[in-house]
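For this view, one protein chain was removed and the others were kept in their places.
Moving on, here comes subunit A:
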Amino acid sequence: MPIADDRRKKRSSVHFTSLCFRTLPALATSFTRICKNWQFCVYKNAFGTSDQRNIKEDKLKEKSQESTIPHGLLHKHPFAKKVTTLPKARYGGRHAVTMLPGGGIGPELMSYVKEVFKYGGVPVDFETVQIHPTSDSNEDLEYAITSIRRNGVGIKGNIETKSLDTSVISRNVAIRNQLDLFVNVVHCKSYAGVAGQHQNVDIVIVRQNTEGEYAMLEHESPPGVVESMKVITAQNSERVARYAFEFARKNNRKKVTTVHKANIMKLSDGLYLETARNVAKEYPEIQHNDMIIDNCCMQLVSNPHQFDVMSMPNLYGSIVSNVICGLIGGAGLLSGRNFGDYYAVFEPGTRNTGTAIAGKNIANPIAMLNASVDMLEYLNLKPYANTIKLAVEKTINEDLIHTPDLKGNASSLDVVQNIIRHVQTLSVKW
């Protein structure tokens, strides 16, 4: 089954719904080809018995076990996603990392990261893969995913998908799904030198990253009625909940708040909530509460200090992380971490492309630099991570060199040069 069917094809074929069920090919002469395609899908969905499905699953399982290296796209095959790992690309203490600059301000920000790394003496080699935003083919995308697979770690800007063709999937979502990066973590910590709506905010958002509303399963059955499926699985909900609680335990956090809308979506969000409650039982030392998403948003803007670690499904995570980012200083500050069982991808926290300010030397480099610090921490290069982190904090809090988005008048280069100055004076202790 193709990743996303051509919508036009579908719309013409839905008129023949009833006919196709009775399989009257003679009546559908002009639409034979289209119908066949559609019919096949319907047949599989409607009549595929559980036995058949099991066979399919088994085959996929076998496939994933027999070959040690993952081939092709694993998109939407949750049972085939667990693959044996490759050796990490770490040689003599140097790491190879895939860099996907993406669109808009991405390439600028990446050049700043490279520059800071150069002056910090960071033992990381970047493999840059550019994905063309207007391209209709997924070739670049597949290469980028392969590259992250072999390096294990990636740093990315936001990748634009300009193509309107429905068969071209969102590149950002595809990367997360195919690498099974099931959790996204945004650490929202306010900077003392930035005047946000609130001060001293310190919230960690743990977001389900691969399913929910982002399952990319939409269809128009009768014309004018579009259904979009939100998928919640117990397995993924548990992984996210467990991640949140483990994170809380490791980092001495006191409370985990599960955000949901189980009063309306009693089954899907209900499953998410119930799973979280079950997992919470295993972590008695950590307080667990839950909050409905609309109330949560209100509480966030009125009193964000009540939150510690928050765990939520995909779309709510997108909204909540943007709300908090706005509260403490905007999209240019925070970084996000995407983790799967085997891979990790680091990016700016709010996933904005920033096309409007590209090339104007005013984009805030802090978000991407924070992403690179997260990456260095993940790669176990703590001394380098701490140096850059400290340099960033000094620049924002002490030197008060801010880009226009933080109501400052410094250019991106001013900020980066100041950071480099600090990196050079702070000694990296080997």
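Please note the rule applied: a contact is a pair of C-beta atoms (placed from the backbone, for glycine too) under 8 Å apart; a residue touches a chain by one contact, two chains touch by 3 or more; residues count from 1.
Quick note on the criterion: contacts and distances are computed from a predicted model.
Taking the options "cysteine desulfurase", "Ribosome assembly protein 1", "Isocitrate dehydrogenase [NAD] subunit, mitochondrial" or "Exosome complex component RRP41 homolog" in turn, only "Isocitrate dehydrogenase [NAD] subunit, mitochondrial" matches the UniProt protein name of the chain that is not displayed.
Touch with the chain that is not drawn comes from one residue among A:A96, A:L217, A:L271 or A:L315, which is A:A96. Which of A:D125, A:E238, A:E274 or A:E393 touches the hidden chain is settled by the complete complex: it is A:D125. Taking the complete complex into account, residues 67-69, 71, 86-94, 96, 107-108, 111-112, 115, 118-119, 121-123, 125, 127, 143, 146, 149-151, 359, 361, 413, 416-417, 420-421, 424, 427-430 of subunit A touch the chain not shown.
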